[in-house]
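Here the complex is missing one protein chain, while the rest keep their positions.
The block that comes next holds subunit A.
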């Protein structure tokens, strides 16, 4: 000891006394990080750590993962099933049997009176894949409604749609390892450091070993934009113009990979013809990126030995979402960058198991990327489930964003919402409120009984959370990973898997269709359905038949396809490396993408672009992170980034409240002045209830039906500061 000290002071450092580590996969975003949960002798959860041997995260976790083990006993968790007659009555606790019986009876009643499709189901990207599969079987094979969709419509629907249109099937063809091989990375509307910190770390590791150009397209100067070699501060909603202009340069300068185009794609001539309308000289005035920069970026991308694109909600959440994805795919196809190490079109997925729901939930089709529109697919599934093929619809029904308007018009009378919170997450909250009020019957199945949508429910099912259950997730790079059951369900909550099985028993057809008792048995059914060939005679890509829970655990996640005959524990890192696509003729589609501008744009009346997005410390509608103090404290209340020059003109002060209005409604936020946003734009994190989505328009993408959350306009009004503070405090009761 220094400074003349002889006497020792005790050194006390909290010691967690872990007796056992249990393996699980993070339940927040779709990076798919492996977590070990530490239990002490009393089997109490005491700590958590990243699994150092897992390929995805290599021991790292983001703030949410580090603190995820604190969510099991957070305030607001559902403890008992609740029931009431009318949404304005008070809830009464009830038994599971009564809650389930009532719900089943209501579903049957509504279906008998108004038709099968008058009862709709909206699920999530948060459940485990076996649960999605089971819910799909229940919805399609037993209850038999065609109005069944997931909240993935709010996040990844455009990626799904774009992949399907370009390649014939969903499924991101790339992987994180592509960062180690690429020579140019272009990020469209994706802010990895905030949204996917661990994927950012993988990118940073690659960049520190071997620098390659990083090009970021984002109207906001995010950390990623700031770290980019080239930042393109694009005009919102005009990504297709930028890409078309880039392809104009590439094709007219002969930089395209003609051999790849000829061998593996179709439609090049149409694209070539279309992009002639997108000379950078004119395109620059639409997309806001000057022509020299467009040319420069196009040349860098095309000349790189391999180049890859990633994107997130900046592309997906727009009226050109599906088109944007298809156009990114176009860019990569004309430069020969699909299925190569370092050359790919990689959508960065949002929810932990958005991929699982896309693959197995039957939301937009049938399990295993099967189409309702395809007779063979319908027959396979009907045969396997033991139902009449005619019971299945021949065309996909309404998407989540069309289900709510259908409630408005009276087409839909009853709704079952599973693990999603449209009262906070859907655009135009006022409209959602009105729709929910109109329902004859609403059942909410959620971990938290204080989830805002529960205000309108008649029955509430308390669900178990994350590691209180067992099953698998699929991550952004198609890696299937295991969630072990670490804890018993909280109080009288039940795993979603159990709830679906119990509901099935209450329907006649549920008696004949087999519902396995355990998730692992359901996984076996999925494995069986993943085998075989696609419509074009090629082996199915979404093949998980080689996997078992034990193998997944040993490998800490396996990427599909991973077939029965595969040896070792490694799945296939990339799709379409052989240049064969799951289209009828095996060729990928180059699609000419026309740009039209149907966005609500800043005008004299509403002079600001309204942009929204994520912050790292929160997940979705804060039902989880809002209650974990060490997450929530970094943004405990709603705020808005605003340009100081714009604020000066309006007399708006830093850290004061303003009221925002749009053509839909109003919101109160605390102002954070920063040059991160342009003078004509404000940015508001979307996590907060009764906030940004009271303002958003959410025009729908024509293909994916995904709302354009990020492109609408708003106005700033002064508000009495004390009044605003009161409103704000009331809206942040958790």
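Following the convention adopted for this analysis, a contact is a pair of C-beta atoms (placed from the backbone, for glycine too) under 8 Å apart; a residue touches a chain by one contact, two chains touch by 3 or more; residues count from 1.
As a working rule, contacts and distances are computed from a predicted model.
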Candidate names "ABC transporter permease", "ATP synthase subunit E", "Cytochrome bc1 complex cytochrome c subunit" or "4Fe-4S dicluster domain-containing protein"; UniProt protein name, chain not shown: "4Fe-4S dicluster domain-containing protein"
Of A:137, A:340, A:413 or A:620, the one touching the omitted chain in the full complex: A:340
Where the missing chain touches subunit A, by residue: 1-5, 8-15, 18, 47-49, 51-55, 58-63, 66-67, 175, 177, 193-194, 197-198, 200-201, 204-205, 208, 221, 223, 225-226, 231, 233, 257-260, 263-264, 305, 336, 339-341, 477, 479, 555, 559, 561-563, 566-574, 577-579, 616-617, 626-637, 639, 643, 654-655, 672, 674-679, 725-726, 728-729, 732-734
